[in-house]
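Just passing along the structure, written as structure tokens.
FYI, not all chains are in this one, though none of them got moved.
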Amino acid sequence: MAVNIKPLADRVLIEPQAAETKTASGIIIPETAKEKPQKGKVVAVGNGKKDYEMTVKEGDMVLYGKYSGTELKLEGTDYLMMREDDILGII
Amino acid sequence: MAVNIKPLADRVLIEPQAAETKTASGIIIPETAKEKPQKGKVVAVGNGKKDYEMTVKEGDMVLYGKYSGTELKLEGTDYLMMREDDILGII
């Protein structure tokens, strides 16, 4: 689904991925035990800044620190807008 | 409506847009349940700074973080003056 927003400068719009509700051994974890998701999909990328070129691109799956970014609700979906420097790595 | 103010340097004057009072499903949300608006229209843009060129332009609809900017009342209308770097993205 296309998102109608262009992040400014070195910002990236991320759609957090739902935490796994089933452990490796198959046990279902109830909602309250789930950690705040720290994995997400890049859905929009800014143009970077003078002397700063963007690394991530649309579609990348990324990891980010808890509490990173600003929460935004666009057409019913929750997104996170953060600076690329808050992204830890690409998976 | 033209606004008679020229923001200095990397500042942008924004006219906040009223929060939607009707949800997608058509339910009317009472005033107190509405979130502080975070969407606005750019009505005036500064000339940038040495080594910093402006990205947004008059008429752009932008998203910004809650509590960003300085509130100004000009001829009866409320505006927000903020640095362009406080703008999250263009919608």
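Annotations for the structure displayed:
When the chains are written out, they are named A and B in that same order, and each has its own residue count from 1.
To be clear about the criterion, a contact is a pair of C-beta atoms (placed from the backbone, for glycine too) under 8 Å apart; a residue touches a chain by one contact, two chains touch by 3 or more.
Just so it is clear, the structure is predicted and the values come from calculations on it, not from any experiment.
Of the identical chains in this model, 2 are shown in place, and the full complex in the file is built from 7 copies.
In this text, only the chains that are shown with their structure count from here on.
Per the C-alpha superposition, chain A sits rotated 50 degrees relative to chain B, a value rounded to a multiple of 5. Distance from the chain A centre to the chain B centre is 24 Å, each centre being the mean of its Cα atoms. Contact residues on chain B toward chain A in their complex (touch as defined above): 24, 38, 51-53, 55-56, 63, 65, 84-85, 87-91.
Contact residues on chain A toward chain B in their complex (touch as defined above): 4-9, 11, 13, 44, 46-47, 50, 70, 72, 76, 81.
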